[in-house]
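Up next, subunit A:
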Amino acid sequence: MTRGRALAGVLLLVLLLQPLIPLGGYRQYVLHVAIQIFIWSFIGSAWSLMGRFQLVSLGHGAFLGVGAYATVLLWNLYGVTPWLGAVAGMILAGLLAVVVGLPCFRFRVVGHYFGLVTLAVGEVIRLLIVAERDWTAGSLGLTLRSAGGDSLWALQYGSKQVFYYGSLALLLVGLWIWHRVDRSMARAALESIGEDETAAASVGIHVTRFKLGITVLSAALTALGGSLYAQAIAYVNPETLSGIGVSLKIVFAVVLGGMYTLLGPLVGTALTTALAEFLRILFGLKLLGMADTIYGLLLIIFIIFLPDGIYGSARAALDRRATRRAEGASITAKASV
Partner candidate 1 sequence: MIDPIFLVEAAVNGVLLGGVIALLALGLNLIFGVLDIVWIAYADLVMLCMYAIYFLVAVHGWPIWAAGLASLAVGALLGVAVHLLIISPILTSPPINQLLATGGLLFFVQSAATLFWTTDHRSVRLSLPSWEIGGIFIPATRLIPFGISILAVIGLYLFLTRTYIGTAIRAVSQDREAMSLMGASPQRIYVVTSAVGGLMAGLAGALLIFQYAVHPFFGGQFGPLTFMVCVLGGLGNMVGAFVASFIMSEVIAVGGVVMSTEMGYVIAFVIFIVMMFVRPGGILARRQ
Partner candidate 2 sequence: MLELRAISAGYGQFTALWDVSLRVDRGEAVAVVGPNGAGKTTLLRVISGLIAPRAGALTFDGAELTGRPAHHIVAHGIAHVPEGRRLFPALTVADNLKMGAFLPAARARFAESLERVYALFPVLAERRAQRAGSMSGGEQQMLAIGRALMSRPKIILLDEPSMGLAPVMVLRLFDLIRRVREEGYTILVVEQNVRQVLKLVDRAYLLEVGRIRTEGRATELSEQDFVRKAYMGV
């Protein structure tokens, strides 16, 4: 068993047993923060499925909002269980991804063009939610209709413990999916597409199909994250779940941690959440916008100086040391022969 795997195993054990550790009054708060980290890491990981292949989406808030609102509206208005609501959300998000992605990919709308289009999509979904205020309650936001107690069918629980384990499980699933994509043939195809689309196409890679596939996957997973978040918090609002702001926050967390690694989004999300909580405790509600201002500044600084993120750069540095040690070992081995 490698050192890395052992460490991960210990961490997982800690996370699993954490709710049993006596924390007194801080229990709910810790659970709340942990749930935030798990769900947003899951979403960040979903975003990075596109980001790592040079498909920059600045509008993932669209998928988030679709998932969250689909789930809440279907339950509040029609009593549809969120288990099905989430699936509906995923399908809708997937459809949106296709509607936006197909013209973009078929006609080579890439890079800046694509980023702008996604930005517009994110904003439009937010506007749509606000515009349809008759049934979405617009900017006021929507509270999840109470099921009158703990219910698996309605996915509502008084204690956060269930959501803690649920979001942890979802995060693990998300990481597994990331890992599978990383090991798949699709990864090689998508990387070559990211590098040189024309060359990739000339080798027979069906560019549009691959791009569309990863986009739909990313969109669906993000929507799922949105659905779970809506259930855990029991409240949705177009500002927090769609629009440029949340889209950029997702991106920032992933860039901070490292776009091209498995645990990068998790590390980044953990750091930003910690920073946000720290600032909230420090300033309370006095300095509205301070956290985001710092985020924005850090995003700029990081993208210029540390584009691989904290975790990504650290991993790369460790890898380089390992390579040098291996080379040193092989030289010594040769010398001793």
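Assume a residue touches a chain if its C-beta (ideal position, glycine included) is under 8 Å from a C-beta of that chain, and two chains touch if they have at least 3 such contacts; residues count from 1.
These made the cut because all candidates are chains of the complex that A comes from, given by their letters.
Everything numeric here is computed off the predicted structure, so don't read it as measured data.
Among the candidates 1 or 2, the one that touches subunit A within this complex is 1. Remark: subunit A residues 51, 54, 56, 58, 99-100, 102-104, 106-113, 115-117, 119-121, 123-124, 127-128, 130-131, 243-245, 248, 251-252, 255, 287-293, 295-297, 299-300, 303-304, 307 touch candidate 1 in the complex.
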